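Yeah, one chain of the complex is gone here, protein chain that is, but the others are all in their spots.
This part shows subunit A:
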Amino acid sequence: MGANIPNGIGASPRRKEDQRFLTGAGNYTDDINIQGQTYACFLRSPHAHARIRKIDTQAAAAAPGVVAIFTGADLAEAKVGGLPCGWLITDVNGQPMKEPPHPLLAQGKANHVGDQVAVVIAETYLQAKDAVELIEVDYDVLDAVADVATATQPGKPQVHDIAPNNTCYVWGHGDKAAVDKAFAGAAHVTTLEFRNNRLIPNAIEPRAAVAQYSRSEDAYTLHVSNQNPHVERLLMTAFVLGLPEHKVRVIAPDVGGGFGSKIFLYAEETVITWAAKRVNRPIKWTCERSESFMSDAHGRDHATKAELALDKDGKFLAMRVNTKANLGAYLSTFASSVPTILYATLLAGQYTTPAIYAEVTGVFTNTVPVDAYRGAGRPEATFVVERLVSKAALEMGIDQAEIRRRNFIKAFPYATPVGLTYDTGNYEATLAAATKIADVAGFPARREEAKKRGKLRGIGYSCYIEACGLAPSNIAGALGARAGLFEAGEVRVHPTGSVTVFTGSHSHGQGHETTFAQVVAERLGIPFESVDVVHGDTGRIPFGMGTYGSRSLSVGGTAIMKAIDKVVAKGKKIAAHLLEAADSDIVFENGNFKVAGTDKQVAFGQVAFAAYVPHNYPLDKLEPGLNETAFYDPTNFTYPAGSHICEVEVDPETGVTKVVNYVASDDFGNIINPMIVEGQVHGGLAQGIGQALLEQAVYDYETGQLLSGSFTDYAMPRADDVPSFKVDTQVTPCTHNPLGVKGCGEAGAIGSPPAVISAIIDALKDLGVKEVPMPATPYRVWQAIQSARA
């Protein structure tokens, strides 16, 4: 696709949204102030697991400025429900998963450090915070359980009575008998046992909400830092507060990062929406960073044992995976689906492995709920597959690229043994491009040169695949989804020919206001500047399922394309009338409606004007106006894939790993804005390298205390932790959406962790190091070296 107009498809105009972001004109939730507003502050449990004997709010209620205090008992009395889980998983015995109540404020028991116990609403935030300190809670502290690897053993403290042995479900996927048979006849079996480290998302803008109730309209307005306001509204009204949806408007204004952590319906915004009517005042709540650490849903936290069976030539015969996935203390919105549906279905990777079986145990612990975080299940699956492949190659003495080539899927469509059908791809192309850009041929010389400086250089590969563009609703429904997964778009053509696009795909860093405008400008042949994109408001957008799983362009963009098709179809009828031709003779090209084969034409803007000033208009057969809406439900996932090659230098004296070279060759299908895609890849890689080298949520397994509860102890990646990335794209267009796009938002975070870890292991293999844990901090790398030397 080439750009037919300036700043059309394939161009890299500067982002429309950056003017306001870079000049301080962004409008975030905490920027919103409503007259008469009060402030909420939550009392959070300091204990991981404690019965609540008594809550004394007397002193707090008498403190200056306090408007109201609510506890779990008040919500129970008002019959306010708990937070729902959006995906039902059915276990190996056909039983539904255990769904313990997820109260907005603790009901009798606090189940993790940071669990909400009470809320104070006061005239100022400081008054609310002061009053929170005056609430006296009589806790009966119970033993806690925090380690996912051991939490299901008999005799451990029980988080929920209805989930014996802290087990939410044991879920199986794939053909176990076929896998067992293949393993029995294998020439080689590679085994891997590891922890996929627990991460804390840390969006730069903390969660925030402002709730308002209008007595005159008997309606609510909630501003909230969220990725999908319609889903927020649906879950909050239908499942928790029992309000009619048309009485609740949810607005997600500018949002400073989500990475998945703002998909979910959280207790805090739900409580203040309910309370706004009770106190008949607007209520603002803005999370403090310390609270974010203990209340935003965390990511990953798996304990996994995986095995790969190979024949003597390194062909993959079967894979067997057993994972214990930490779900935390409660089921967050999509928690149940992440380590199951979004994980086990990806275990084929880019390979023709004929038999795969995965068993996943969902585990409750006294920790913050765990849910989707950039990649959501797919980074975990990619780590399993790519570390198994790298380790097998090393054990069998096969070149890392060669073992991958021997097993690549080469013919499409390809149905995997784990339930997905890949529509298209070219895995050899991305591997070849990455190999060339990374100058793999020159690596031995670089390794030698590094050695002279006392550094150990290693190289690591990762050939990942992801399933994006969630999803055909009927398939998701059959797999347990409790919501649809379509997207909606409205294209409103104004009388003078400019266009406002309303999309359900919220933008919180992805640049939709730019990318979607490029698509619309290109398709309608109008200037990029004439298109504005509106998102994030249930009062303005027809509907929306939101932004997650790299779905915005492939699903949300397609809905807009369908709406444009309707605009063009109607425009042709108007043009036919104006040009006195038959509807079927009109073609639309470069912003003009033409009578085919003639020079008679009318510009898009003239047609738009005629639609709104219908003096010369076929009113007998056509409505005036030019405003079309479309809903689009995808027919398949999209399958972005690529090859990453990472080169590291390890200082064996200190264990410090430096990523010295990083190449990503990705296939995202067609690309609308290469600059934005490159930025998305950079951000994803930084997060993936962060997981591989730095980030680790640490719990004390005895007490359930979060030890890495601030940036003092939780290492976020900084600019100097990553190299200057070399990124490349190869294109096989997606076959089932009109733009041919696949999605790029998560690829960097999905592909990179195994490439980094494999590179470190390659660097240290001569010392006898076979495994390095994530995150591979200097201390842990040094430990691995010491153990190998011992």
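Heads up, the rule we're going with is that a contact is a pair of C-beta atoms (placed from the backbone, for glycine too) under 8 Å apart; a residue touches a chain by one contact, two chains touch by 3 or more; residues count from 1.
In the analysis below, contacts and distances are computed from a predicted model.
For the omitted chain of this complex, the UniProt record lists the protein as "Xanthine dehydrogenase family protein subunit M", which is one of "Electron transfer flavoprotein subunit beta", "DNA repair protein RecO", "Probable membrane transporter protein" or "Xanthine dehydrogenase family protein subunit M". One of A:S290, A:N592 or A:T703 touches the chain omitted from the figure, and that residue is A:S290.
Touch with the chain that is not drawn comes from one residue among A:I32, A:A715 or A:V731, which is A:A715. Listed here are the subunit A residues that touch the chain not shown: 290, 653-654, 693-694, 698, 707-708, 711-716, 777-779, 782-783.
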